[in-house]
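What you see is the complex with one protein chain gone and the rest in place.
In order of appearance the chains are A, B and C, and numbering begins at 1 in each one.
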């Protein structure tokens, strides 16, 4: 489903965010990506979305080499994945409802379908009563949940979440992760970059640990790490 | 130092973010504010900064009733506090160095002083090598640390941090919290809204717990909560 | 098909709601577009009227075919018909020797006593006064008339007419140059305005791309926005121009100036049409072009 082959990413000024990364994620897997701040987790996700181009190496998504992908195909690649961005990326001029609806409008969903589906996912993330508010009128955790709602509303085959619980209290975090596990059970591949040690340790899922751009650990039923 | 007397905050559409809050924080205290997503933690901080006005009640900071403060005095109120915002609020057109330096320029610091102090705090938060990068070229955790560096660079008498470790791995989180404890030991009052259960539990500091806009707990040597 | 239509409804809704949500930007953009087009329109009106005046002047130009003295009434008639038959001649009027003297006396005014006594032996010739359809043909027509039997001389104030035609030509060239410059400047101002509006929302465009929107899906609402901004600005400018021009007409007509200006209804309808086209076109192109760089993510 997702395959990184010898992938490296250098930014300007010689910053090496990823160096020679290799891994493969099968369809239906649930994978945690962990590592200290600046290890390269978000960069890895940006490469998957073609937000950044790898300096070298090949990335395969759904059997396609996305590094050789044409500009025109990129939107369709992105639609095949639901993404919770670390910085949320909500549209400030749209309400919560409209932000989620936008992801459906992008794929040409029927208005009826939109009116049915959006309230459903909003209730799933516990934001039914915030539908008409604008992002800047929400708490940090609420914004994060809107981002999650948007990511899952189109039922993508891959769900990617970058630090989806960073602004959430432990209880809400657990609810969100359980929701993601539920979605995963229904067949969606889930890739989640996180710092939530408790969650990683308790879930006993595959863990890919990055450090300074290198994979230092890739365990099938792993834990967050040895520190703390 | 900080005193909330019968403070309430209603947003539009009848959203009650805080209802009849009373507490007092003495100079030199270290206080955690905890509570589920949407409990009102950030609202409480916004009231302190006069980013929002309370619907009713009185807020005293440094013996001054800030609800009756003139517009012209607000900048000086804000300078008396160093703040790490939940959404960072870094200036996108300024480098890391310039973002931190800006806080000093605002108070009219001498350029020599700025050149001395900024690298110091950047090394304190572990970002010496990122000084010339722009915020959008940083990882989430790095941005959060820039925000902290900016908050402490003027050595404010009150340090307020809204979720300062949400994007940080446990190791880095601990370093940051230890840094804040250090600053607190030197006399700075610290108010920290957080979801980091481990940290709250281990620090054994005063905990004010909010829930749906109400203080449900205020303990001198508290823990995060009973959940999880 | 159904989806295309659905999308289109979305694009329009989206375009308009963006205008409503960014009111400050909308107001600034519309007034700038309006301002630019008011200038363009103001000078378009001036130049159309100058052109109209020049046309009036031209249409008043006439040439005089002096006839020999010893012609019969029949011959005179024949010459008149022959002149009328020439291409480009619009009217022919006969002037007898007596009429000519009368006219000359009037011209001399207080010095007319100098001509007293000439009535018996009138030395002035009879003539045909010929008006032409196009002032530029005047020389050719004069030459042709000169060839007619019984015509003695042809005069059309060569110097003055040629100078006048020259001046009119220069005015037209200058007018065209000014309008062209104004046209370019209007386009620059309008497209810059639209560009700054798009610039203010660069991050939103990025975000849409990251969520998987195609370029066209993002572009359409902006195009519609640009079109509406341009259209609104254009229509407002036409309104302002109509008001301004109306007042000018009132002012000028109340002073009874020699030339008459073009009536409001004649010019404003065309102007509304062309400005609406121009405004919406530049609006659309302006947003289309300036959005481009932000789509590349």
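The rule is simple: a contact is a pair of C-beta atoms (placed from the backbone, for glycine too) under 8 Å apart; a residue touches a chain by one contact, two chains touch by 3 or more.
Remember, predicted model here, so these are calculated numbers, not experimental data.
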item: Neighbouring displayed chains - absent chain, whole complex; value: B, C
item: Which of C:196, C:235, C:249 or C:281 contacts the chain that the document leaves out; value: C:196
item: Sole contact to the chain not displayed, among C:57, C:86, C:178 or C:295; value: C:178
item: Touch with the omitted chain, as defined above, among B:10, B:78 or B:217; value: B:78
item: Contact set of chain C toward the excluded chain (per top definition); value: 24-25, 28-29, 31-32, 35-36, 38-39, 42, 104, 111, 113-115, 118, 123, 170, 178, 181-182, 185, 188-189, 192-193, 195-197, 199-200, 202, 244, 255, 257, 293
item: Absent-chain interface as seen on chain B, which is shown; value: 49, 51, 72, 75-79, 83, 85, 89-93, 102-103, 105-108, 110-111, 150
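Here, only the chains that are shown with their structure count from here on.
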item: Per Cα centroids, the chain farthest from chain B; value: C
item: Two chains sharing the most C-beta contacts; value: A-B
item: Nearest-to-centre chain - CA centroid comparison; value: A
item: Distance between the centres, which are taken as Cα means, of chain C and chain B, whole angstrom; value: 67
item: Inter-chain centre distance, chain A versus chain B - centres from mean C-alpha coordinates, in Å; value: 28
item: Where chain A touches two or more other chains at once, by residue number; value: none
